[in-house]
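What follows is a single structure, and I will ask about it in a moment.
Omission of a single protein chain aside, the complex is shown with its protein chains in their original locations.
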Amino acid sequence: MSTETKPEAELKKRVEGVAETLRDQFTFLRRDRLAFAGVVIVAAFVFLGLLGPALAPHDPIEHTVRDDAGSMLRLSEPTGAAPFGTTAYGKDVLSQFLAGAQPTFIVGLFGGIGTGALGFLVGLVSGYYGGWVDEVLMRLTDLTFSLPFTPMALLLLTFVTPSVWLMTGIIVAFLWKMPARVVRSEVLSVRERTFVKSARASGASDLRTMLYHVAPNVLPIGFLYTAYGIAWAIAAQASLAFLGFGDPTVTSWGRMLRQVFESGNMRVAWWWVLPPALGIAAITTSVFLIGRAYEEVINPEIQTEQ
Amino acid sequence: TGGGGNGSGGSDGGSSLTPDVPSGTPETVETKYWREWETIDADEPPLDYSATAGAVLDPVPLEFSSEDDPWMREHALMVQRGLDALGIETQLNDRPLNQLYAQSWDTKGLEAIISMSTHGPDPQRGLDPNPLLMRRTETSLSNYDNYYHPDLQEVLTEQSRATDRTEREELVAEAQRIFSEDVGALITLFPDIITAVNTERWSGYVQTPGNGPTKDSFVWSEVNLQPQTDDRAYIKGVTTSMNSLNLPWAAGGAEAKRLTFIYDGLFDATPDLEVVPALATGGGFVDDTTVELTLREGVEWHDGEPFTAEDVKFTVELYKEHSSTSQTPFYEPVESVEVLGDHEVRFNLKGPDAAFMTQRVVRSVIIPKHKWEDVENPSQHNPESPVGTGPFTYENWEQGTRFEVSKNEDHWMFDDDWRADVLGDQATTGEGVERVIWINVGNIDSMIGSLQGGEIDAIGTTLSNSQADRAASTAGVEKMTSGNFAPLDTKLMFSCPLVRDKEFRVALAKSVDTEGFATDVLQDRATVPSGENPISDLTPWHTSDTTHYEFDIDGAKSNLERAGYTWDDDGNLRFPNGDAWAAFVERIQPGNMHQRRDELGQADFS
Amino acid sequence: MSLLDITDLTVTYSTDSGTVHAVNDVSFSIDEGVNYGLAGESGSGKSTLAEAVLGLLPGNGSVESGSIEFNGRDLTGLSERERRDVLWEDIAYIPQSAMDSLDPVMSTGAQIRQAIQTHRNVTDDKARARVRELFEIVGLDPDRIDDYPHEFSGGMRQRVTIAMALALEPDLIIADEPTTGLDVIVQDKIIDKILEIQDRMDSSLLLITHEIGVIAETCDELSILYGGKAMEQGSVDNVLVNPTNPYTMGLKNSFPEIEEGDQDPVSIPGSPPNLSEEPSACVFKDRCPFATEECEASHPDLVDLPNRNHRSACHHVTKAAQMRRDATDPETWGIPDSHDESDRGEVLLETDGLEKYYEQSQPLLDKLRGNDPNYVRAVDGVSLRVRRSEILGIAGESGCGKSTLGETIALLKQPTGGEFVFDGEPYEHYADGNMREFRRKVQIIFQDPFDSLNPRQTVRQLVGEPLTIHDYRTEERERAIVETLEKVGLTPAKKFLDQYPHQLSGGQRQRVAVAKALVLDPDFLICDEPASMLDVSLKVNLLNLLRELADTEDIGIVYISHDLASLVQVSDRLAIMYLGRVIEEGDVESIAAEPKHPYTTSLLAAAPEKDPTVDRDRVLLDGEPPDPVSLPSGCVFAPRCPKAEDACRESEPGLDTVRDGDHRAACYFPDGETPDADGLADDRSDSTYGDPEFSPPASGDSASD
Partner (left out) sequence: MSEFQRFLAKRLAISILLTLVAVSVIFVVLRLLPGSPFESLVTAGNLSQQQITEIRAMYGLDQPMWRQYLSYLQSILLFQFGYSILRSQPVWGVLAPRLVNTLILLVPALVTTAVLSSLLGMYVGWNRGSKLEKLSIIATTFLRSTPVFITGILFVIVFAYNLELVPAFGMRSISASPEGYVETFASLDFLHHYILPFTVSVLYYSGDFLLLARNGVVEKRGSEFLKLHRAKGLSEMQQLARAGRNSMLPILTYFALRLGMIFQGLILLEVVFGWPGIGRELVLAIQQQDYPLVQAAVFIMALAVIVANLVADVLYAYFDPTVSTSGGGAA
């Protein structure tokens, strides 16, 4: 659509078109109460992710909760001073929980988007061009499949100072394979569809065909796997942090769990365990529930009957 | 993550002064290696931090690993508060422990201005001052912080060759005085060893410094314990597991300590850190480089073979030839070993070595020649069933889960009188343990549970104070605390111009509230040394006659003020400017960095 | 008492967007031994009705009212278990698509055996023996009973389902479009088989199809469904010969037939009714040219026509004869009668010996050894010529290479041999950087209307895209789009511009696909079965449109189809393909009237007749086309040709072997000519070849010389 008589109008229409498709596709939320609950949780999580650190009453690391006598409140159950209790060295669990949402959010968001985008691109190119491009890319995914994620990630993180962005990178580098495969097989079938042949017959270049005709039709799958990618990334980040390979300068939910586990206080300090544990569980489950509902929309074969 | 950029400061917070530099003085002083250190790559400084006249200080990187000790982050925060009080911004670098160590492997030096870690309570560190002091010398591989003090260098070199005890003690005391006065590092505290044990089933736990009653560096508790029930198997819960049964080539894991229960050294050390005979019963320096020892007679290997001087000679030669990893301190200074008789050996040393009798031969490990002589590749050998002469005989080992030894009845340590001599008040009498079993309980939570549930008798690792209290809340379980001779060493990187200013170092020492920290966070379960003295008062080498810079923020500030430092309106510390800058530059010159303002005849700039 | 008695059956589906009234008050009955046909456009409720009888309605479908009595028992009231006993034992089922209706992971024999053993307590051996017997009956090799479905071709799979249906000799067989999707020759064979067997077993048959012709040939009685309503029913002879319902008339008239090749078929404009509400008016009123106010008021009841087995639901049934007459005139249906004569122009496309071989993938080892790969000779030496304003029809069985030929002349595939000249320039010219120019001039329309439009683009984007690509009329883009849409009959164009394909009906989509091809004002159009997926009436619309385009826009068109009847309708000239070769070529009239090649003859003969009074002779070809990889020597058709002689197997006849003016055929023993004396060993005299039973072309109307 390079030359347009009224570009703005056209643009507006396009935007509306996209919005409509999205609206169409998201109507499932109204039907599926589970997915709706998931959306609420995700929204809350996004809110925490953006504003969590600002909402935290105290600095999660530097501030120490003290009793009236001024001595450190260690492993205190939830009280007025610390509504979620305190850690072994008197840190406010609530503040840690709030601040910990941010790295979780960042890794989830960017890990998910990176995974989805990279996988989508690889799947698209691989499926569309076929031949040796496909062969090479698919062998590459086979390779990432055969290298075990956790050990490889641990190895890398042993030598490089872990940071949230590095983790995101590693996660993307290992997880893109999932969407890539699915997108590719989807592309393979779309590629055979008549309208793609028809586009080529009307003289569209490969790039144009791929971007305008094939890509939009596999986009839902791409979205779906981006959503799953978010959940995977959050889970992966939490897992690595739990194993002690997370960014030590940042409080994340995974790291909080690591600290309770390591401190040997898991048996007593339930207030310290539950917020991060439930936080992670809730967000990953929600993302999956939404993804599943969305999957039913784009794959009518398995749609729930009313 | 190397620290602040160039000294222009100002940009992030704080307003710098316009540099006003007397002629002949550089406006900016860069991080620099002032001496040729074998261990440091001067072309590629790991840290880049420069000082500029009148500039607000860049944030000072503070490095630590929260894996090191659970409270290490709190400790870093304490140091941070100190710097904060002086108006210095800081940047906390929490590093994975292995990376903190990796800096030393790469021998590029520390990457942060301030870097803290605890020293392991290796028994030899309690016996001899060398392990902790010699790293402050020029050629030590462990000198990562580029510290060099000509006087200290001289004193330390001299003491390391002084085989005369009194002479050496004097020199060591002098070294402590110099180091403390110079603030060569911040030696903030010696954390206590806290653990919990079952006192209903066993009595006779022996408290050893740095080891407590239950850790594996010493064997006193195990040989002294007396059962209060019929069960004579003493079960110790641990969190780390042995990697192999090859003690001499252990890479310093749990096996390096636990397997010493099976072996004997030439000498041993008492809970008061005094050297007592073991396989060697006597002897000493014949001259500066020759040591002759008499060996205990009538000792048998666990398989019944007699122990002779041949074994000692063989051991040392094998270690040397195949570079034993865990026994380096023992064989390193030895040139050769001669067998003088069945129970007499002579060590020829490469040079005079003061620590040989006090440190190196103590808790060394002698292995049986008849078992090892046919081993092709000792470093990759994993004996089926290690044979030693020690107080305990190997029974069985399951990697990752348990290690079990049984009492060697004939061993002299089970002689009640002998023990009474060595252990003094702590000695008990009775039939003693039959077996010692280490069980890997993996995590502290389960360990406390197991101790309370009676599945284990003692916890073989350190607990935090509150964990120990929690464990001790059960009847029959008691918390045990002992002192420690391994300090928390907060290293200062001497390549950095700021650190090289002794006025700053003194101010820093004054700004850190170690006492408060020990009370508040560690609940007094730590010893705060007087002055920056790495030698603990638990050891006979300690001197209390050291300079102690009291916690005193105002004092610290006025020190800085007099040295020409100023503060901007927001309270950010600035480097000196004008003449004071020239004085600063003078103070940090190689020859001057151990001298204070007045020693150099500098004016008071306040 | 009749075998199956359906009374006032109403079936609805509940969906997200309300209730679908799929079958409304339908009644009919089938007597023993009777073949009953059920016809109607797509969505008229045929399958729903069959499923209701079988109790196989999907979860959201339910029988609202009415009864289905089978042998006097009401099936609707049966319990699940009782119904299972009736199923197959008494009523067997041949489902709509044979391709998917066999369990892919169970051998075909086992599936039939399962049907037997579910109802009869017989040993495995006995059951196997029965399966072998059944395979033989339906003409399958009994040794293949352990093969899996995918090892059979579509036609063979359909036979397996038939064999299964026969297994227990049921009283009633319900066959739901048993031949849809198969090509004429196979379809013909299948229908023949069903009839033969059903005759032998003396069971009744409920045959569902939208092909009136099939019903005309096979059934005794029928019902015509529309919008879930029975519009007309009765004996086939009555209903199809003298329809009294406008819908039947429309349906019948839109069914193309070869002998009507000179006439434009008439289509029913508009689209099927909305079933979301129970019909209150005549369901057909919106599309009916005879509708009056009366029709708005109520849906007419079925009324018995006097003295005959014939009922019709029409308010104007009394005017049936008049309506019948009017119905043959396209103007009645609001379709402009456009028959401009136009001369065919200069030659636009010419191929000579065009070849497209597909290399078969080869094991690496063979490649290394340097063995020549095998080739699929999809197009094997085709010489064609298309002029402006001319429609060249290409016909042939499935797999004979029609699509490959189409895509090769569209240069979507690279020819592997032969000459290709378009608009005076050879292939090399285009391949050498002038492909854009070619793409602008030559457009191709594909088979599947549901799939040939990108579902994520609006009509404006779809039709406008070629303009963008070729930078053509970009300054008046919108106008170009609108013009083109109106040209293909999508009026008012504005209404469609912002719609997505899923908001369009099948016919509309296919028109958008045509518009997309036409927007660049091409010189040449290639149509690869553009109508095969469409309902008859839509198909007719499209054919008319193409014809018109050829006439008015001077476009040369290649129209590919296996549906000979529609080809005859639309084309000027015909080329018949068999295994990658053109075996006969010539003017439509000439070929339809006097086919020379035995293959053409059988193709023509396989097309069903919608007039039940005409008795068609079936010409059943044995076997399937040979493997295009290892072709037999000599005439490729020889192995299936009833007239084949040694000569045929030795050398291959060229297309010029038989020549009659423009009409050429590749056959040594062409039909309609006296064969050599020794060549006529025709012991298969049951098939008559070359009987010019087709009525001679009526002169005048056709666009031919």
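Labels A, B and C are assigned to the chains in the order they are written; within every chain, residues are numbered from 1.
Here is the rule we go by: a residue touches a chain if its C-beta (ideal position, glycine included) is under 8 Å from a C-beta of that chain, and two chains touch if they have at least 3 such contacts.
Values in this document were obtained by computation on a predicted structure and should not be read as measured data.
Enquirer: Who does the absent chain touch among those shown?
Expert: Touched by the chain not displayed, across the whole complex: A, B, C.
Enquirer: Among C:Asp31, C:Glu64 or C:Glu89, single out the residue that touches the unshown chain.
Expert: C:Glu89
Enquirer: I'm checking contacts with the chain that's been left out. Which of A:Ala81, A:Leu156 or A:Leu211 qualifies?
Expert: A:Leu156
Enquirer: Please identify which residue in B:Arg135, B:Lys215, B:Arg525 or B:Arg574 touches the non-displayed chain.
Expert: B:Arg135
Enquirer: For the full complex, which residue in A:Ala82, A:Val273 or A:Val297 touches the chain that was left out?
Expert: Only one of A:Ala82, A:Val273 or A:Val297 touches the chain omitted from view, namely A:Val273.
Enquirer: Out of C:Met106, C:Met435 or C:Val629, point to the residue that touches the absent chain in the complete complex.
Expert: Residue touching the absent chain, from the options given: C:Met106.
Enquirer: Footprint of the hidden chain on chain A, which residues?
Expert: Residues 34, 139, 142-143, 145-148, 150-152, 154-156, 158-160, 181-182, 185, 231, 235-236, 238-239, 242-243, 257, 261, 266-267, 270, 273, 277, 280-281, 284-285, 287-289, 292, 301-302, 304-306 of chain A touch the chain that is not shown.
Enquirer: In the full complex, which bits of chain C touch the chain not displayed? Write them out.
Expert: 51, 54, 56, 58-59, 80, 83-89, 92-93, 95-97, 100-106, 114-115, 118-119, 148-151, 161, 164, 361, 363-365
Enquirer: In the full complex, which residues of chain B touch the absent chain?
Expert: 98, 101-102, 104-106, 120, 122, 131, 134-135, 140-142, 235, 237, 243-246, 249-253, 323, 325-326, 328-329, 332, 379-382, 396, 398-402, 404, 439, 441-443, 445-446, 449-450, 455-456
The rule is simple: only the chains that are shown with their structure count from here on.
Enquirer: Please tell me the distance, in whole Å, between the geometric centres of chain A and chain C computed from their C-alpha atoms.
Expert: Going by mean C-alpha positions, chain A sits 49 Å from chain C.
Enquirer: Could you grab the centroid distance between chain B and chain C? Build each centroid from C-alpha atoms only and quote it in angstrom.
Expert: 91
Enquirer: When the centre of a chain is set as the mean of its C-alpha atoms, what distance in Å lies between chain A and chain B?
Expert: For chain A versus chain B, the centre distance works out to 45 Å.
Enquirer: Which chain C residues touch at least two other chains?
Expert: none
Enquirer: Where on chain C does chain A make contact in their complex?
Expert: The contact residues of chain C facing chain A are 14-16, 59-60, 410, 412, 435-436, 439-440, 443-444, 446-448, 451-458, 461, 464-466, 468-471, 474-475, 477-478, 498, 513, 516-517, 520.
Enquirer: Over in the complex, which chain A residues touch chain C? Could you list them?
Expert: Per the touch definition, chain A meets chain C at residues 1-5, 13, 17, 21, 193-195, 197-205, 208, 212-213, 216-217, 305-306.
Enquirer: Considering only the defined contacts, which chain A positions touch chain B in the complex?
Expert: Residue positions touching the partner: 61-62, 71-72, 74-75, 88-89, 157-159, 161-162, 244-245, 248-249, 261-268.
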